[in-house]
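One protein chain is absent from this view; the other protein chains keep their places.
What follows is subunit A.
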Amino acid sequence: MNASASLRNDAWIDVINGGALSLVQDQGRDGWRHLGVARGGALDPDSAALANMLVGNPADAAVLEFALQGPSLRLPQPLRLAVLGAQCEARFDGAALPLARPVELPAGTLHLGGMREGARAWVAVSGGIDLPQVLGSRATDLRGGYGGVDGRALRKGDRLPIGAHAAIEADAPRAPGWWIDPRAGHDPLAPIRYVASTAPALRDVVLAVGQREWRVHPASNRQGLRLDGDALDALSASGLSEPVAPGTLQLPPDGRPIVLLADAQTVGGYARLGHVIAADLPRLAQLQPNQRLRLRACGADEAAAAQAAARAERARLELAIAARLRG
C-alpha cells in the first residue's frame, strides 16, 4: 500500500440532526482555571480516549459526545469510526451497527438513537474532528461559549471537518467480530464513593448524605449533577467563594446536593461536603434523569486504589486493542 497516496484530509461529516445534546469534546483544557476557565472535556475521558484508540487516533483527538438521544450524521465519503459508552441504538442506512469496535462505513447516514442503558456515548472518527483549538483544546465549553462548533451543541447544518487519516474504501459497513467492554465486571448499582470533608461543622450533614437515597434531577447538566430527595439540613455557610473542582459535592441552601462535573465552574460559595472520587466520576455521566443512586463515604486510600485500578484497566484495554488492531 502506498501510504502517501492513501492519506486524505478532505473528509467531513454533515449534521442532519444534533440530537439531545451532542458536543465536540476531548481531554479538556488545563492551566487556565485561575482565569475562570473550566477544565471541561469528555465526561468520561477514558472512554473518549479508548474510542480514539479503536480508530487509530491519539487519545486527545476530538470526538463527539452525545447524551440520551444521539445525532443523525451524514457521511459524504467512507470513514472509520467507533461508538463507545452507553448501550445505544446505532443504525447505518437502516441496518444495526455494532458498538465498541472500529467500523468502516461507506458514504451514508448514521443514526445514533436512544440509550438502552447509560446516558452518554462517544464517537471517534479516524483523523479526529479537526476544529481549531481554543486555549489548547477543542472541547466545547457551553458556558464560556468557545471550543467545538462556536462553543455550542451541534445542530442541523453543521459541518465537521475530519483530520488527515488513512483513506478507506468501503461498499458496505465492515466491522470485526471483537469488541471491548470497559465496564465489564462493574456493578452499576454500587454506591458512588465520596471522600468527606473534615470540617467539624459539616460532620452530621456529611454523614447524612450517605444515608439517603437520591434521584438524578432532570435539570442536571455537564456542570453539575443535581441530587433530588429529602433535603439535608441547610447550613449557614459563610458563602466565601473557594475553589471547586469536578467531583465537588456542594450543598446549596435548599439542602439538595450537587455533584460538580467536568464543566464545573472554578470557584463556588456553597458548603462543600467533600468530593466524589475520580474513579467514580465516569459513572455519574451514565446516570439517566430520575435514576436512583446512593453515595458512600470512603477514605483517600480507597480513592487512590480505585484510581490505580481504573488506570490499570485502561492500560489492559489499550493492550487488547493494540493486539487486535495488529492481528
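Throughout what follows, a residue touches a chain if its C-beta (ideal position, glycine included) is under 8 Å from a C-beta of that chain, and two chains touch if they have at least 3 such contacts; residues count from 1.
Keep in mind that, in the parts below, contacts and distances are computed from a predicted model.
*Asks:* Could you tell me which of "Carbohydrate ABC transporter membrane protein 1 (CUT1 family)", "Allophanate hydrolase", "2-oxoisovalerate dehydrogenase subunit alpha" or "Archease" is the UniProt name of the chain missing from the displayed complex?
*Replies:* Per the UniProt record, the undisplayed chain of the complex is "Allophanate hydrolase".
*Asks:* Decide which residue listed in A:Arg74, A:Arg91 or A:Arg143 touches the omitted chain of the complex.
*Replies:* Touches the omitted chain: A:Arg143.
*Asks:* In the full complex, which of A:Gln69, A:Thr109, A:Gln265 or A:Gln288 touches the chain missing from this view?
*Replies:* A:Gln265
*Asks:* Out of A:Pro76, A:Gly114, A:Pro188 or A:Pro243, point to the residue that touches the absent chain in the complete complex.
*Replies:* For the chain that is not drawn, the touching residue is A:Pro243.
*Asks:* Kindly state which of the options A:Val149, A:Ile180, A:Val195 or A:Leu317 is in contact with the chain not pictured.
*Replies:* From the options A:Val149, A:Ile180, A:Val195 or A:Leu317, the contact with the absent chain belongs to A:Val195.
*Asks:* Where does subunit A touch the missing chain, residue by residue?
*Replies:* So the residues of subunit A touching the unseen chain are 30-39, 134-135, 141, 143-147, 195, 197-199, 238, 240-248, 265-268, 275, 277-279, 300, 303-304, 307, 311.
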